[in-house]
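The structure appears below as structure tokens.
Left out: one protein chain. Kept in place: all the others.
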Amino acid sequence: MSAPVPISLVVNGETHDLVVPPRKLLSDVLREDLHLTGTHVGCEHGVCGACTILIDGQPSRACLTYAVQMEGHELTTIEAVAEGDRLSPLQQALHEEHGLQCGFCTAGIVMTFEAYLRDNPQPGEAEIRDVLSGNLCRCTGYQNIVTAILKAADLMREGQGA
Amino acid sequence: MKPAPFTYHRPGSLNEALELMARYGPEAKPLGGGQSLGPMLNMRLARPAHLVDLNDMLEMDYIREVGDRIEIGGLTRHHRLATAPEVSRDLPLLAEAARTIGHYAIRQRGTLGGSLAHADPAAQLPLVAVTLGAEVVLRSTRGERDVPASDFLQSIMTVDLADDEIVTALRFPRQAEGEASAFELFSRRHGDFAIVSVALTLRQDAAGAVSSLRLGLGGVGPVPLRLRELEAEAVGSQIDEAAAARLGRSAAALITPEDHPEVPAAYRRELVETLVARALLRAAEQEGAAA
Partner (left out) sequence: MTADTPFTHIGQPLPRKEDRRFLTGKGRYLDDVTLPGALQVTFVRSPHAHARITGIDAEAARALPGVVGVFTGRDLAQWTAPLRLAPPIEGLHPVEMTTLPVDKVRFHGDPVAVVVARDRYTAEDAAELVEVEYDPLPCAADAETALAPGAPLVDDTLPDNLVSHQSFRAGDPRARRAEADRVVEARFNLHRHTHVPMETRGCLADWDAGRAHLTMHIGTQAPHPMRGQLAARLGISETQVTVISPDIGGGFGQKIALYREELTVAALSRHLGRPVRWREDRLENLTSASHARETQCVTRAAVRADGRILGLELELTEDFGAYCFYPANYMARVIAMILTGPYKISDYAFDVKVVLTNKCGNGPMRAPMAITSWVMEGTIDAVARELGLDPLQVRRINALRPEDLPFTMPTGEVLEDVTPLETLEAAVQAIDLPEFRARQAQARAEGRLLGLGLCTVVESTTYGSQFYKAAGIPGSGHEAAWVRIEPSGVVNASVGLMGSGQGYETPLAQAVAEGLGVTPDVVNVHMGHTDIAPYGMGSRGARGATAGGGTLYLCAQKAQARVLAIAADMLNLNDAQGLRLHNGQVERRLEDAWQATGVSLTDVARRAYLDPTALPEGIDPGLDVSLTYDPPAMTYSNSTHACEVEIDPATGRIRIDRYVVAEDCGTVLNPLVVKGQQQGAVAMGLSGALLEQVVYDENGQNQSATLADYLVATACELPDIEILPMHTPNRKTPAGIKGMAEGGIMGSIGVIAGAVNDALAPLEVTAEQMPLSPQRIRGLLRRAAHSDAGKAFSKSGTATDTIHGTPDNSDGRTNRA
């Protein structure tokens, strides 16, 4: 049956009971059913990376996942990154280094690197660009984003918060 | 773009999954990482009536020694292949190739079984499977069968997989100690599918002459191509720049790629020539590259 089914999603630590069609993309469910519009949709074929969120702490394309698949998993979206008014070191670094312009790709980049820097605290520029290559940005040319990520890695290693 | 409607199944065990495949057969598609199938579903290029989600089959996410082989479960993610120490140690060619697949986020989800079943002619894992002589383990309610990767991959996105079967594992002969390997690929952008790719393993004797070579090409035909004639030609050679160049030229002469308006056949041949030579030189220079 392709009729809507009840599922329970854990997003940013909160449990939500929803009824969704099996084919409804996770990106659409987050945005429409949960009103978490910080995750953006740029292509729906997994290339642009704008929809990247964390599934069980690892970056993944929300547009290539069906919401029904996510019961029993922990989802993290951009809305969970800042703590109240306090930006994360990565968010703060992107702001200071002018690592965003229109902002549409930004959440996907933040989610990717919040996870990556957590697991790889001392990346070189080549590694950063390797990981960043999975997020398309049409505005910045990536230069300031790379600078910001290097800066954030330094800050995180030094244990300084935002 | 939104997918066409389907019925979603989430089996809790492999047997359950196989039951579903048996029941729905041609109307069902197994869902692994979703990184290749997802775009096709969203673009309605694939419209299975039933989707069988394999992501709970954690028993299919493993890397284990089985005799002189390394068996890797079909649900093992690319990221694990790229980073697990045991893969780097026992199947360095596989680890090196896995590191080049797509992008970091893609590698968190994409699976070995999914990549083999999808059989994109430019993909890394089918090429490595053919080059290393891996076997594909297929299971259905009717039982299990093993197929050499080179037989499993039949044509562009066409495999020897019955409607009710799932790729549950691949078995790779462990790469020998002292065997060097190299994976080269050429693409327009970092992370794109390869235009041409080369996977090889190399053993040299004490004098530095080639004692065995396994060499596979991706992107030059509908399926990965083992260049056995070239492998034979290389035996006994000292791999220096001239020899590498010569073998590169021989490799290019052995293929008949299609002419495409964006990628002329001549260009593909040139890439083969260059990448084979580079891969050979790099492998030859690896430490401990001796029989």
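So that you can tell them apart, the chains are marked A and B in the order they are listed, and the count of residues begins at 1 in each.
Here is the rule we go by: a residue touches a chain if its C-beta (ideal position, glycine included) is under 8 Å from a C-beta of that chain, and two chains touch if they have at least 3 such contacts.
Since the model is a prediction, treat every value here as computed from it, not as a measurement.
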**Report entry** Omitted-chain contact residue, chosen from B:I63, B:A209 or B:A245
**Finding:** B:A245
Query raised in the report: If the hidden chain were put back, which of A:L9, A:V47, A:L117 or A:A153 would touch it?
Result: A:V47
Query - Contact footprint on chain B, counting only the chain that is left out - result: 1-2, 4-5, 39, 43-44, 96, 99-100, 183-193, 241, 244-245, 248-249, 261-264, 266-267, 270-271, 273-274, 277-278, 281-282
Report summary line: Residue positions on chain A contacting the omitted chain are 21, 23-24, 31, 36-45, 47-48, 50, 77-79, 81-82, 87, 91, 94-96, 98, 100-107, 110, 124-130, 132-146
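In this text, only the chains that are shown with their structure count from here on.
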Report summary line: Seen from chain B, its contact residues with chain A in the complex are 1-8, 10, 31, 34-35, 38-39, 41-43, 51, 53, 55, 79, 102-106, 108-109, 189-191
Query raised in the report: Which of the residues in chain A come into contact with chain B in the complex?
Result: 1-2, 5, 21-23, 25, 44-46, 49, 52, 55, 58-61, 63-66, 68-69, 112, 116, 129-131, 133-134
